[in-house]
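Here the complex is missing one protein chain, while the rest keep their positions.
All chains are identified by letter, namely A and B, in their written order; residue positions are counted from 1 within each chain.
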Amino acid sequence: MTLLQASNITLSIDDTTILDGIDLDLQAGELLGLIGPNGAGKSTLLRTLAGLPGRSTGSVMLGGEDLRQMEARQRARTIAYLAQESSVHWPLMVERLVELGRLPHLTGWQQPASEDMRVIEQVMKQTDVEHLRQRVFDTLSGGEAMRVLLARALAAEPTILLADEPVAALDPAHQLEVMGLLQQHCNAGGAAVVVLHDLALASHFCHRLQLLDSGRTVAAGTPANVLTTDTLDTVYGIRGRPGFNSTESAITLPWELSGG
Amino acid sequence: MLNHTTLSLVLQRWSVACILLLASISFPQTISAAKPQRIVSINLCTDQLLLMLVAPERIASISSLALDPHSSYMAEAASGHQINHGKTEELLPLKPDLVLASGFAARPAVKLMRHLGYKVEVLPMTTDIAGIRKNIRQLALLVGEESRGEQLIQQMDKKITAVTRRLSNSGPKAIFYQPRGYTSGSNTLQDEVMRLAGWHNVATDIGVSGYSSIGLEELLMAQPEQIFTSSYAPGTSSMAQRQLQHPVIRRLTRERPMVEVSYRLWICDGPMIADAVEALASAHQ
Partner (left out) sequence: MNSSRTNTGLSQGGIITMFTLLLLLLFFVSLTLGSNPLPLLKAAADAVSESPTIISLILTEIRLPRTLIALLAGATLGLCGAVMQGLLRNPLASPGLIGSSSGAAFGAVLVLYLGITDVVQLALPVGGMLGSLAAMLLVYMLAGRDASIITLILAGVAINTLALALVSLILNLAPSPYAVQEIALWMLGSVADKGMHDFWLLLFPTLIGWGLLAGSGKALDALTLGEDTAHTLGFNLPAIRWRLFLALALAVGAAVSITGAIGFVGLVTPHLIRPLVGHQPSRLLTTSALGGAAILLLADILVRLLPPGQEIKVGVITSLVGAPFFLYLILKTRRVQL
């Protein structure tokens, strides 16, 4: 089932083309990796998918409805967005921070009810941050902080998770942990689009990859089909060596700069 | 420190030298002992007395305030005269043979004019009617119009006596209240005028001496039956003037409306103070 379908997403700012007619679709249960070199347009595309205000054209359909016409709170209950630089401006306690994820479900003066508390407890358990509940966010390590932010995003009970480089600043163990949580979300019937730079992680966890370069889709499909010697050379300018991903498909992993 | 003092001394000498040079172009021909014929007044208070005492052709210049009908009792008589703003450079070309100033006067001009050899007389400010008589006599003597001076004093005294003869001295409680809560206590012209007009100034009861600001609470506690005010620049707006609209003042003036006494009657001490006594006395009705 197609949850999210974007067609012909285009964005030009002052004669510079940022996105050039990109199509993207996301199926239920699918973990889609957005990869590509710096400046390829991955984050901009993700922002468009999240419904953030911008000047991009094209259509984004969410379950048959135009994302831009959707009521904001309804959209917020369906799509959760993890921004690239997730700063928290006040030293909130973890528990309170996760609670903010419930905002799309609360109207007016409504305070979190027992159902909301149940969801909060559940996502904190799922992301293993229960023991951090009384800690102030600023005092957490990188891995802990990302798990808390993920818990915040999951607390909205969204179908679709959009995450912009969620593992960029983490050590390998925490990277695997966070990717595992995203995978879990997809296995439970949700779906996620993740911007990644680590091709090994991308091929290992994502069902499908979409490779962007200069605002265009260069390749899309299974990791084995996308991560080829050819694409690595033309898009990233690197030579790879053969490897295998979780499904034992042959992929190419970065090894050295090409041309040298 | 030393350098600074030296520098300012040098500058001072220079400026004096420059002005002397300017003065030499139009130096007064004679400083005669006879009646002065080119009298310059640089202060509203001496302006008014001068206009009352001497013929217009002997007045070379009066201050700009003399023309303002809110401030000047003699505004009408003042029109047509050359005006000044108390600046030395304006005064020199007038070649005055007598310069008059009052307690408020622009000090630097007085000093400089004296330094340049002009005859400058400064009348003291006064807070009672005896002082007004003294000032009138002093100025009359300076301009050589002694009999006119005595005439003014007599007219003033006659007006005041006409009022006081009708009244007892232990009159009802009153207070003089101006924007920003300024009131006149003991040793003020307003206090004496209130007494002469048959009012008891309650500001003296609460210990106000001279001019001072009192709060609304103190005003209420003093329980005046009559409030006098003398708003400077009527028709303008400020927080200070807004305060006179306070409900407490409205309530205090419900039975006896606040009486407005024109500012020009007592901004300066002069024979027009008799009009202020009359105005305050007529508030008894």
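The rule is simple: contacts are C-beta pairs under 8 Å (C-beta built on N, C-alpha and C of every residue); 3 or more make two chains touch, one makes a residue touch a chain.
Everything numeric here is computed off the predicted structure, so don't read it as measured data.
S.K.: Among A:Ile79, A:Ala145, A:Val167 or A:Leu227, which residue is in touch with the absent chain?
M.R.: Of these options, the touching residue for the absent chain is A:Ile79.
S.K.: Among A:Met61, A:Met93 or A:Ala168, exactly one should touch the missing chain; which is it?
M.R.: A:Met93
S.K.: Considering the complete complex, identify which of A:Pro104, A:Gly190, A:Gly215 or A:Gly240 is in touch with the unshown chain.
M.R.: A:Pro104
S.K.: Touching the missing chain, which residues of chain A?
M.R.: Residues of chain A in contact with the hidden chain: 47, 50-53, 72-77, 79-81, 83, 85-93, 95-97, 100-101, 103-104, 106, 108-109, 121, 134, 152, 156.
S.K.: Residues of chain B in contact with the chain that isn't shown?
M.R.: Residues of chain B in contact with the hidden chain: 179-181, 212-213, 215-218, 220-221, 223, 232-233, 235-243, 245-248, 251.
Heads up, the rule we're going with is that only the chains that are shown with their structure count from here on.
S.K.: In whole angstrom, what separates the CA-based centres of chain A and chain B?
M.R.: The mean C-alpha positions of chain A and chain B differ by 83 Å.
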